[in-house]
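Then we have chain A:
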Amino acid sequence: MPASSHRLSGQKAGLKLDRVCIAIQGQKLCEVDLAVGAGEIATLMGPSGVGKSSLLAYVCGTLAHGFDVTGHVFLNGTQIDNLPPQDRHVGILFQDDLLFPHLSVGGNLAFALPAHVRGRDARRDAVEQALITANLAGFADRDPATLSGGQRARVAVMRVLLSQPSALLLDEPFSKLDAALRDQFRRFVFDQARQQALPTLMVTHDPDDAAATGGAILTLTGQNHDVAEPG
Partner candidate 1 sequence: MAMPGAGYGRCDGGYVPKLLKYAPGLTVFLMVGPLVAGLLGTVLPAFGYLPALGGGQWSLAAWQELFAQPGLLISVRLSATTGLLATVISFFVVMLFCAAWQGTRAFALMQRVLAPILSVPHAAAAFGIAFLIAPSGWVMRAVASVGGWDRPPDIVTVQDGWGLALVAGLVAKEVPFLFLMTLGALPQADAERTRHVALTLGYGRVAGWFKTVLPRIYPQIKLPVFAVLAYSASVVDVAMILAPTTPAPLAVRILHWLSDPDLSMRFMASAAALVQLGVVVALIVLWWGGEKLVARFGRGWAEAGGRYRYEGSVRTAGALAALIAAGMVLLGIAGLAVWSIAGFWRFPDMLPGQWTLKLWLRELPALGDGVINTIIIGGAAVLLAIVLVVACLEREQRTTVSRPGRGALWLIYVPLLMPQISFMFGLQVFFTFLGLERTLVSVVLAHLVFVLPYVFLSLADPFRALDPRYRQTALCLGASPDRVFWRVILPLLTRPVLAAMAVGFGVSIGQYLPTLLIGAGRFATITTDAVALAAGNDRRMIGIYGVLQTILPFAGFGIAMLVPAILFRRRRGLRSGT
Partner candidate 2 sequence: MPRLMARLIVVATLGASLTGFSPLASADPAPDMHNWDAVLKQAKGQTVYWYAWGGEPRINDYIAWAGNQVQEKYGVTVKQVKLADTADAVSKVVSEKAAGVTDGGAVDMIWINGENFAAMKRNDLLFGPWVEQTPNFKYVDVTGKPTTINDFTVPTDGLEAPWGMAQLSFFDDTSRVKTPPHSAQDLLAWLQNHPGRFTYPQPPDYMGSSFLKQVLTEVVDDPAVLQKPADAADAQKVLAPLWNYLAKMQPVLWREGKAYPANGAALRAMMADNEIDIGFSFSAAEVSSAIANFELPDTVRSFVFDGGTLGNTNFVAIPFNASAKAGAVVLADFLMSPQAQLRKQNPEIWGSFTVLDMAKIPAADRAKFDALDLGVATLSPAEMGNVLPEPHPSWMELVESEWQKRYGVAQ
């Protein structure tokens, strides 16, 4: 394989998983061949242990050691699976908000804001704008631990978006929210993703989540369901 990244013709915009196959200790977990266009939301479903989360980790570059992976990931025509995670521009949301507890709400958002947004005022404006979008105006100095679950989830979304990703990964992001909040929050996330024309890949167990995307649904069966996912 040439060390330089190569481009695929005819597939420029969007996220493409080119025959990505994940195996552990010689046992194949899953194989995925998938293209997600800009502003599209694709859904991965399937039983536990089939390697869904591992797949997301592979795409964003944080897969734990011990897996054998073949295949490639392309983002807007560029191969990214040979890049370190911070250079891939792939944002990820987990079921937990994972706000950094030592930073304020504003601090969390500023952490995500790229360094090329320069100047104290410009950065503060960007953070404040994001908070307004999330309906959390004036929350910048708050301790994340004092926010409600729904508020924290929205901050987490805005944090990912502020990092100006080129693709978005969702790892069961709604599973911990109660039913009322869930619908509302789902719509919020999907709207944001579409507005910014992000190719989005979602892992979920909930058919409602999948139905709400209006996009492709891929169900993984896997060959070895009894193999637990490490890490």
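FYI, contacts are C-beta pairs under 8 Å (C-beta built on N, C-alpha and C of every residue); 3 or more make two chains touch, one makes a residue touch a chain; residues count from 1.
A word on the picks: all candidates are chains of the complex that A comes from, given by their letters.
Worth saying up front: this structure is predicted, and the values here are computed from it rather than measured.
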item: In-complex contact partner of chain A, selected from candidates 1 or 2; value: 1
item: Candidate 1 partner contacts - residues on chain A that touch it in the complex; value: 1, 57-58, 60-65, 68-70, 73, 81-92, 94, 96, 98-104, 111-112, 114, 143-146, 159-160, 163-165, 169, 231
